[in-house]
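For chain A:
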Amino acid sequence: MESAKSVMEPIAWIFQMLTGLVMILLITLHFYVTHMTSHEALKYAEVVSRVAQPEFKAMYAALLLIVSFHAFNGLRAILLDTNAGMRGRKTVNALTTLAFLLAFVYGLYLLFSI
Partner candidate 1 sequence: MVEFKIRRYDGEKSYWQSFEVPAKRGMTVLEALYYIKENYDSSLAFRASCRMGICGSCAMKINDKPRLACETQVLTLGNTVKVEPLDNFKVIKDLITEFDGFFEKLKAVKPHLIRKDDNYAEPKELLQTPEELNEYYVFTLCIKCGACYSVCPAAATLDEYLGPAAMTAAYRFCADSRDEGQKERYEIASSPNGVWRCHLAMECSEVCPKNVEPAKAVQLLRRKTAFSMLKSLLGW
Partner candidate 2 sequence: MKVYHDIVVVGSGLAGLRAAIAAAEKNRNLSVAIVSKTYLIRCHSVCAEGGINTVLRETDEFDTHAWDTVKGSDFLADQDAVEFFVREVPTEILRLNSWGCPWSRDDSGKIAQRILGGHSSGRTVFAADRTGFHITHTLYERLLTYPNVDKYEEYFVTNLVVEDDTVKGIAAIELKTGELVFFEAKAVILATGGAGRLYGFTSCSHIVTGDGTALAYRAGVPLKDMEFVQFHPTGLVPAGGVLISEACRGEGGYLLNKNGERFMEKYAPEKMELAPRDIVARAIWTEILEGRGFDSDYGPYVALDLTHLGEDRIKERLPLIREASIKFAGIDPVEEPIPVRPTVHYFMGGIHTNSRSETPIKGLYAAGECACVSIHGANRLGGNALAECLVFGRVAGELAAEYALNAKQGKISAEFRQKEEKRIFDDLLGKSGDESPYQIKKELNETMENYFWIFREGDGMLKGVKKIQELKERYKNVEINDKSRDFNTDLTSAIEIGYMLDLAEVVAIGALKRQESRGAHYRLDYPKRDDENWLKHTLAYYTPEGPKFDYKPVSITKWEPVERKY
C-alpha cells in the first residue's frame, strides 16, 4: 500500500472547503446582481458597463478563480475515487490542474477583452 506523503491532498482538501464557503457568498451576489436588481441586468450594455467597474472586475476575477478551482478539484476527487483514476493518479492530477488553469485564464481573457 502506498504511503507516500502527498502535499497536494491536504491543501486541496482545505481549499475545496474554503472556496466552497466563499462561493456561497459570491454566487448569491452574482445571482442577485444579474437577476434581482433590475430586469435590464442581462442586457449587453449593462453587462459591459458592470464589468468595466473595477470592483466588479475584481469580484468576477476572484469568482472565476474560485469556481474553476472548486470545479476541477471536485472532478479530480471524483476520478481519484475510482480504481482507474487512482491507477493514473499523476495524469489525473496534471490534467485537472491544467483544465483549472485553462478555464481561469480563458475567463480572465474574456473579462479583460470586453
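What we mean here is this: contacts are C-beta pairs under 8 Å (C-beta built on N, C-alpha and C of every residue); 3 or more make two chains touch, one makes a residue touch a chain; residues count from 1.
These made the cut because all candidates are chains of the complex that A comes from, given by their letters.
Source: prediction; values computed, not measured.
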- Candidate from 1 or 2 that touches chain A, complex-wide: 1
- Note on the structure: Given the complex, residues on chain A that touch candidate 1 span 1-7, 9-14, 77, 80-83, 86, 89
